[in-house]
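Missing here: one protein chain of the complex. Every other protein chain is in place.
Then we have subunit A:
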Amino acid sequence: MKTVNLPDWLAEDEPCDTGSGKTSFVEKNITHLVRSLASLRDQRRTGSLPEKIHPAVKLPAVVLLILLISLGTAAYIQVMSVILLVLLSMMPLWLLKRVLALGLISAAFTLLTLIPALWFGFGGHIFLVTARVWLSVSFSSLLALTTSRHGLVRALKIVHIPDLVILIFDVTLKYIFILTEVTLHLFYALKARSVGSSGRHAVWGIAGTLFLKSKEMAEELYGAMVCRGFSGTYRLREKPAFHLADGLCAGFILLSVCLFFILK
């Protein structure tokens, strides 16, 4: 009969620590990763109006809005806040909830960081700055939550962003998803391997493996793209169709620009 020698690492004793709650480190990471994967996969399409606006209209619109908000007077900020509130009150509930949460959290954080200014007597514009942050974050999260990844890449191409930037953006978005999945698998392996121990010691290993893995994948990806004839340029297959929502969005931007100059 053939005998197999156990490798050294399998024969080592693993300290078993069950009671102190330290084991939850791996569990916590797994839950967190599963949650972020779920939110990455969660491309909800409910057919609401902001989803219908073409990304090529929406993206420059939001950039322009953020510019106007950062330059606008206090009166302009007040009027834009009312407009945002009215827009939000008509959004689908899931969108309303997430845009509101993102906007309010950033506004609260800004207010917190500005409190020292109040202390030193420079607090004159503290609420104006907070309102600007709230508006900018809300409008950009409206864009992010209602636009698919492909839509955004297409929009970047239409507004003549250099191909290299689009490539980096595209690959980044794609690989955030893939690498999160790889990390999740690494944590599953760590959980199976280290029964009872906290697994904290293996974090550097996970980070290192992730780095090696991503380097490998990047090379494979580049090879595959070159094999399929990718020459570094993105081409648009179809002409974007005009939708009523695009007209509404354009009208809204026009109104915002007019308001900006009226309230100057």
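The criterion applied here is as follows: contacts are C-beta pairs under 8 Å (C-beta built on N, C-alpha and C of every residue); 3 or more make two chains touch, one makes a residue touch a chain; residues count from 1.
As a working rule, contacts and distances are computed from a predicted model.
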Expected UniProt protein name for the omitted chain (select from "Protein GlxC", "Multiple sugar transport system permease protein", "CRISPR-associated endonuclease Cas1" or "Cobalt transporter CbiM") would be "Cobalt transporter CbiM"
Residue of A:S48, A:Q78 or A:T180 in touch with the missing chain, whole complex considered | A:Q78
Contacting the left-out chain in the complete assembly, out of A:L96, A:L145 or A:L167 | A:L96
Contact footprint on subunit A, counting only the chain that is left out = 73-75, 78-79, 81-82, 85-86, 88-89, 93, 96-97, 100, 127, 263
